[in-house]
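Following: one structure in structure tokens, then a few remarks.
What follows is chain A.
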Amino acid sequence: MVSVTRSGRRFAAATAGAAALALVLTACGGGSDDEGSSDGGSSGAPITIGTTDKITSLDPAGSYDNGSFAVMNQVYPFLMNTPYGSPDVEPDIAESAEFTSPTEYTVKLKAGLKWANGNALTSSDVKFSFDRMVKINDPNGPASLLYNLDSTEAPDDTTVVFHLKSADDQVFPQILSSPVGPIVDEDVFSPDAVTPDQEIVDGDAFAGQYAITSYKQNDLIAYEAYPGYKGLLGAPKTDKVNVKYYDEASNLKLDTQEGNVDVAFRSLSSTDIDDLRGNDKVKVVEGPGGETRYITFNFDTQPFGAKTDDADPAKALAVRQAVADLIDRDEIADQVYKGTYTPLYSFVPEGLTGATEPLKTMYGDGQGKPDADKAKSTLADAGVTSPVTLDLQYSNDHYGPSSADEYALIKDQLEKSGLFKVNLQTTEWVQYSKDRTADVYPAYQLGWFPDYSDADNYLTPFFLKENFLANHYDNKAVNDEILQQAVTKDPDARTKLIEKIQDDVAADLSTVPYLQGAQVAVVGKDVEGAKDTLDASFKFRYAALSKG
Partner candidate 1 sequence: MSTAPSTEAPGTPAPTATAVAPRRSGGGGGLGRYIVVRFLLIIPTIFILVTTVFVVMRATGDPITAALGGRLTPDQLQQRIHEAGYDRPILVQYVEYLGDLLHGDFGTTLSDNRPVTEVLTTFGTATLELAVYALIVAFLVGIPFGLLAASRRDRLPDAVLRVFAILCYATPVFFAGLLLKLVFSVSLGWFPVAGRASTGTEIELQTLDNPSGFYLIDAFRTGDPDAVGDVLMHAVLPAVALGLLTAGVFLRLVRTNVIGTLSTGYVTAARSRGVREGRLLRKHAWRPALIPIITVIGLQVALLLSGAVLTETTFEWKGLGFQLAHYLQARDFVAVQGIVVLIAVVVALTNFVVDVIAALIDPRVRY
Partner candidate 2 sequence: MSSTTTTPAGAPRPGAGPGAERHVVEIRDLAVSFATDAGSVRAVDGVDLTVRPGEVLAVVGESGSGKTVTASTILGLLPENATTRGAVVLANKAGTDEHDVVALSPKQLRAVRGTDVAMVFQEPSAVLNPVFTVGWQITEGLRAHGKVSAKEGRARAIEILERVGIPDAAERVDQYPHQFSGGQKQRIVIAMALVLDPGLIVADEPTTALDVTVQAEILDLLRRVRDEFGTAVVLITHNMGVVADLADTVAVMYQGKVVEQAGARELFADPQDEYTKRLLGSVPRIGEATARTAARAAGRPEGWAEATPVVAARDLEITYPGRFRRPGFPAVRGVDLTIRPGEVLGLVGESGSGKSTIGRAIAGLTPVTGGSLSVLGVEMNGARPREVRPVRSRIGFVFQDPSSTFNPLLTIADGVAEPLIVQGRARDLRAARARVDELLEAVQLPRAYGDRYPHELSGGQRQRASLARGLALEPELLIADEPTSALDVSVQARVLELFAELQAELGFACLFISHDLAVVDLLADRIAVLYRGQVVEEGTGEHVLGAPQDPYTQRLLASLPVPDPVQQAERRVELARLRSLD
């Protein structure tokens, strides 16, 4: 790309003086090149993937984060999984999965499954996987997702019966595809403790599309296609995949640009992606993302909140509505994120079954743009005297490096109207996590990444009476509707219900969602297939990629 090189040179010239000595010192090694050794594979064209993800643990019981789950998706089998291009789950290594009674969910495994180490993969492994998950209940683990699982039973080698606590749980199949769902080898994994990564790798306890051949935590993983995988997703297009773990996004970007990395996925900075869009050696591939950003209001401590001196629910609502009116989502998405995030007008992100955009029409100018006049009249009608002082908190270290810019812009947007006086504050994440649930922050930033790709995961944790936000939002109708959708068997009826919930919450504005993260992969010109796996399942599968 011409402009990059040119401005790079300009920069180089400006700094040549400082670098002159380094030049002299290093000139001796100038001739050689490291590209020769980057190809280590023998068959096909191996692909190198770069990422800034972090792996906590390869053991499903010991991790509950995107980086670890990304690896598990490649190497462990699931009972239920999402096929390419769809957010909805189907049996993966299972032949069938269904409710055999309201509280019994029965899964039949395919016959003759084997682990990469040669062990047979049977229902006993499945029972083992879920039992140990519950038993270990690691503080870092996802066991709490199995809130509805009572017990697991393996009547024969290919049959697993899940006994559930509440009946007709429509979310349970989805949960089997979530971080709590990977099936592990009972001969390798410990039944009552998190198993160290190296033991897993040494035990070759893999049965997903790939098996790991070389593992250096958070540094380098080498994958090789596992021929014994007979599940939903089929055989990988590429035999060998290497994944390099980066700490600095800019290094990943440079290596991508230099061709040392074929696929960069999660997370280049918006500046980098914007820059690479104009680079003809690489392609920027985008897909819908499950990550959302929203402002949470604490119903007790926000302006006119229930515990404030001038408590007034109507005025409090007006304040939230005015905020919703004033936020310019396009400006944030463009200026701060350069299109790597897109405007979000609902609580359920675009791409999921049942997602609508209630906030687009209800607030602002009705087209998704802000409307200061409308905000002004909303406040005036409720009898709120402006400017309203709003203490707004964000975390500077948990939701990416751009949070500061994001919130500086939001502050600016709110204040520009003259209706708000925003005190922007930031707090380091651990303290932030404690403070936000202790009613310290009247309004604050949060983000969400789903456990499974179902609208339920964007509603249940947030808008029930007892929720993850702990913001004292309490709407009986919404509460009942959410509980209702989870047990509604008819997909259409359930979708209707989900749409209704979104409308209802949009009227209350427990939170103001404003951004949805797109999944962006930057791939070399000759790499195909990224588009196929950047779907609403939010699982990035290396198997879809191929290098021509």
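Criterion: a residue touches a chain if its C-beta (ideal position, glycine included) is under 8 Å from a C-beta of that chain, and two chains touch if they have at least 3 such contacts; residues count from 1.
These made the cut because all candidates are chains of the complex that A comes from, given by their letters.
Note that the structure is a prediction, hence the values are computed from the model and not measured.
Of the numbered options 1 or 2, all belong to the same complex as chain A, but only candidate 1 touches it.
Contact residues of chain A toward candidate 1 in the complex are 5, 8-9, 11-12, 15-16, 18-19, 21-23, 25-26, 29-30, 32-40, 48, 54-57, 59, 62-65, 137, 139-140, 144, 194, 196-197, 214, 216-220, 222, 242, 244, 246-248, 251, 254-255, 258, 260, 397-398, 429-434, 437, 446-448, 466-468, 470.
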